[in-house]
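The complex appears here minus one protein chain, its other protein chains still in place.
Entry: subunit A
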Amino acid sequence: MSRATIAIVGAAETTRLGKVPELSQTGLHADAALNAMADCGLTPADIDGIATGGHDVAEIAQYLGITPSWYDGTSVGGCSFITLVRHAAAAIQQGLCTTVLVTHGESGRSNNRNHRPIFPSMQQQEFESIYGPLVPPSRFTLPVLRKMKDDGLTEEQLAMVAVVQREWAAFHPRATMRDPITVDDVLTSKMIAYPFRLLMCCLVSDGGGALILTSAERAKDFPTRPVYLRGSGGESAEGPMISQMESFSSSRAFRLSGKAAFESADIGHSDVDHLMIYDAFAHLPVYGLEDLGFVGRGEGGAFIAEGNTRPGGKLPLNTNGGGLSYMHSGMYGMYALQEAVRQMRGISPAQVEGAKLSVVHGVGGMFSAAATVVMTTEERW
């Protein structure tokens, strides 16, 4: 019998999502953080650990009036927040702090900010950017034709990823895109970077989110239903030059991160009731399903197209609608975490009946980094 040591006791997104021109990026951090503190009845004086990605963690501490004894500013792109959850858990277990705030805020749409969230890469700029792939839609998509040829992934299957996630988004009043779409809608939408069309690409939004973690022992003192971490999660990195991935059909960082998370949680795939796979583009859930081992290599596209991940399917995936339909500020990982927490609290607008275990898997940069955590409703297993 194992017992949880860490719990998420506070969780919230920004008051508004999508277009939030009235707030700066720093202000989005603060709005999310204040909402998460209110969620569990804390004030800045109660927080002694702070973590964020893509933004100076010390600035957020000062802006909120937090005096940390531990901080972490890991910035590897959108999965940083998933990474920071496991780093925070390790810090609490080590006694470096007791109550950690993980914040995310990003003015991706309104651009009320003075810097971009991802460090520029020297060799990516010298050997890739000069050929014209300057933005995520023309970089993240580079490996996919290779996978389509080698593994049989089809444009229709990629389109179905967007269709199915729109079905989930329809449950969420806060989702940006809620109207149903068809495969035909996706395959006739504007061409962005062949074979990728507009509806296979994520939204560009403003928003934020925050989580508060503490020890499982203290979790019962809070008014919220604790969401426990199971195992220590996983992380890995392959690097910002997407052309240098070992394989274009499978992410090494995904495989290593997922394996570590499943092994440390001592779970099998059939134990997973709910799954979030960061979807900046339609191919990400396909790689994620395969690289985490839910399906065999080359089976991810068909698995989604056959309806296994849609509402009522056997593996509910991206139940907020994902980056394709819910929102995507640029670093989406925090929103995947928030939906998993809602599912474990039993309060998601797209609640999976009886869900007790959720896996959250994210990508950072363009297949540059990966992180995975496992959440559960159960204190013991």
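Definition applied: a residue touches a chain if its C-beta (ideal position, glycine included) is under 8 Å from a C-beta of that chain, and two chains touch if they have at least 3 such contacts; residues count from 1.
Criterion: contacts and distances are computed from a predicted model.
UniProt records the chain missing from this view under the protein name "DNA-binding protein", selected from "Phosphoribosylformylglycinamidine synthase subunit PurQ", "histidine kinase", "Cytochrome bc1 complex Rieske iron-sulfur subunit" or "DNA-binding protein".
Only one residue from A:R3, A:K149 or A:K220 touches the chain missing from this view: A:K149. Contact with the chain that does not appear here is found for just one residue of A:T5, A:S215, A:S243 or A:S264, A:S243. From the options A:T67, A:Q93 or A:Q123, the residue with contact to the unseen chain in the full assembly is A:Q123. On the side of subunit A, touch with the chain left out of the figure occurs at residues 122-123, 125-135, 137-138, 141-146, 149, 190-196, 241, 243-244, 248.
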